[in-house]
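Complex shown without one protein chain; remaining protein chains in place.
For chain A:
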Amino acid sequence: MTLISMKSTIAAAALIASVGTTWADKANDTLSVAFTKELENVDSYFNSSREGVVMQRAVWDGLIYRDPVTNEYKGNLATSWEWIDDTTLELKLREGVKFHNGEDFNADDVVFTVNFVAKEENGVKTQRNVNWMKSAEKVDDYTVRILLKDKFPAAIEFLSGPVSMYPNEYYAEVGPSGMGLKPVGTGPYKVTEVVPGQHFVLEKYENYHDSPKGQPSIGKIDIRTVPDVNTQLAELFSGTLDLIWQVPADQAEKMAAMDGFTVANESTMRVGYLSMDAAGRSSMEPNPFKDAKVRQAVNHAIDRKALVDNLLKGKSVVVNTPCFPSQFGCVTDAAVAYEYDPEKAKALLAEAGYADGFTTEFYAYRDREYAEAIASYLNAVGIRTDFKMLQYSALRDLNMKGEVPLAFLTWGSYSINDASAMVSQFFKHGSLDDARDDQAKADLDIADSSTDPAIRKEHYAKAIARITGEAFWAPMFSYNTNYVFKTDVDYTPTADEVLRFTNMAWK
């Protein structure tokens, strides 16, 4: 034990010493940033992590841009767009834009990119981001049409988010793996160095077009992978890092009390929830979660306000819906809210025939602390938990097989401000659907495919009422992110958990 902590201290010291020589600060116009996780591939279509989204927004551009503050859609690589019919979108492209390698941006690039990513066999990681598109066709050099498979009201939102444009000639030549090692886009920063597992170096793209993202100000961004929060903090103290993010609330609180650092807190779209095996897919026998009373008891057993106030802190809020409240269609009034009432939880368990409680496996993949606190609340009403902490991919596989009776999970909706990105992901009989409820699915089907906002809202509301009334989930809280940076960095984080380097400057 002592040996392990000693080893990590030595490792941390060695790391600090080794990077101490690469001086990074305002004088050198180099901002050093830490990522906790490694990227499997820098190519934004071939990773599914938050860090990948950050890189994507810096290196590439989408056709459309959503202002993260006003939520207004603005043209980026496209200057205007209109619906020809329900499934055809015509876009006029911006002229005079060049990729980092000098290639001109025009309709061929859009057609190539869309046709490549929309093809399932090309293996884009998050199919939902692209599988609503059928193909694209060129009208002239600066006009394209994107054809949809079906009506898809969130198309503009997706085009302004995960769908970014790649250079056709270069991508055809190097493919995803080449793009991952030597990324080329039109974005405000060009990648000058990729050392997998160690760092990425981004440099200001001098010829960046007049984009709503704004012009880059800081000359160089050095992003290093530093997995341990304590090491990140130590490097921040020693001056080898300038900005860290996703800092746990306790540490952020301590940092806020110190001189020389700015601590900013912003909410994120990530929602934490307990998923229960309502459909009885797991091998648990008897399965108490098939009974709505037991699921309601779980909802009543947990003091979510105390979790938010003492553990998550910051801008987190208690969530009653199976979606993030700001998302379109996430009608909070429709949701049944369950107040903290352990006595009522015990009474409901007794009514369901579990007066003495029961024992269940309880899975989690992140935030062990929150999961432990939740387990402790469940234990207090008689639901004994056999706690199991797994890697995300392992838990996801287990969940897809329907082997998980109770789990603490989270979903970040890829920062897409539409309820379909969360509630429809989990309640339409997909492999991750623990409820398999026909009524919820029927309403979601209508809401997802209608282009009339009023109809969409009405049916999302119905689905949310059904899901929360039956207590298929126990929605918990929204997450927040703490950003800690040196006071000479000027940055105001946005509410979508995306670091935007263009919005950063030296003071």
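To be clear about the criterion, a contact is a pair of C-beta atoms (placed from the backbone, for glycine too) under 8 Å apart; a residue touches a chain by one contact, two chains touch by 3 or more; residues count from 1.
Methods note: contacts and distances are computed from a predicted model.
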Considering only the chain that is not displayed, what protein name does its UniProt record carry among "Fumarate reductase iron-sulfur subunit", "ABC transporter permease", "Acyl-CoA dehydrogenase" or "Hydantoinase/oxoprolinase family protein"?
"ABC transporter permease"
Candidates A:Val229, A:Ala279 or A:Ala442 - the one touching the absent chain
A:Val229
Which listed residue, A:Glu169, A:Glu203 or A:Glu372, touches the chain dropped from view?
A:Glu372
For the full complex, which residue in A:Glu120, A:Asp210, A:Asp250 or A:Asp488 touches the chain that was left out?
A:Asp250
Taking the full complex into account, what residues of chain A touch the chain not shown?
1-2, 4-5, 229-230, 233-234, 248, 250-251, 254, 303, 306-307, 309-311, 368-369, 372-373, 375-376, 379, 386-389
